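If you scroll down you'll find the structure; I have some questions about it.
All protein chains of the complex are present and in place, except for one that has been dropped.
Our next item is chain A:
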Amino acid sequence: MNARSQTFEFAIEGRQIAEVISCMFHTILFHRCVGKYNTKGSDNYSVGTLGYTDIDCDYTDFTYIVTTSQELQQTISDKINQFQDKLRLSGLNSSGQITLEFYQKKKSGWMFKPEEIPWEIWTIKIEQMQLSSENERQFMREKLSDVLAERVFQITEIINKPDYVPKPPHLSELDLVFDTSYTDIQPYLFKINFSDTPTIANHVRTILKEAFNTSL
């Protein structure tokens, strides 16, 4: 099975990087979370409820929704900040990409670690810009809010397509599909990777590394 992938590209200022990625990732994750499963026996369970929080952007006129979960927000924020810092340290006009990947685990024998099979990959490519005047900044601020709105509609359109989403497994195998480490919510298993210079060599290196790790 091939994972479906979607790429969004942004050319923005350094200070807008975190907000843009946060908006995209949280919009996606809000659709890729379920309420916390509470098992009541072997086959009985109840599902918790998801809350949501409005977050205002500081460097553009846009508001987006995040799942109300301090743990999730911290996890996402840490990764995004690492990426932003790395990108900003790379230089003024550097570029990079960050990936939100949803995967499920497949058991491959008692000797081996479960295989991680991605089923949905969202990639955000960032090109850092340097603006010289306040007029340009204001123009960028207004334009970015329109771009983010358009991206949000695109995300909802993609998510609402009747494409593959892992079915909820048996209660004993929940952690093959969901990340059960969060106390208040239950997102699908996901991981965030990033690189500052997306090159073919780096991509091949990443694939080989993952193949080597999963085979052990």
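Annotations
Everything that follows uses one rule, which is that a contact is a pair of C-beta atoms (placed from the backbone, for glycine too) under 8 Å apart; a residue touches a chain by one contact, two chains touch by 3 or more; residues count from 1.
Keep in mind that, in the parts below, contacts and distances are computed from a predicted model.
From the set "Large ribosomal subunit protein mL54", "Ribonuclease P/MRP protein subunit POP5", "Protein YIF1" or "Autophagy-related protein 13", the protein name that UniProt assigns to the chain left out of the figure is "Autophagy-related protein 13". Of the listed residues A:9, A:56 or A:163, the one in contact with the hidden chain in the full complex is A:56. In the complete assembly, the contact with the undisplayed chain comes from A:157, out of A:43, A:58 or A:157. Although one chain is not drawn, the whole complex shows that of A:8, A:30 or A:83 it is A:30 that touches it. The omitted chain makes contact with chain A at the following residues, 27, 30-31, 34-36, 38, 46-54, 56, 61-65, 67-69, 145, 148-149, 152-153, 155-157, 159-160, 162, 183-185.
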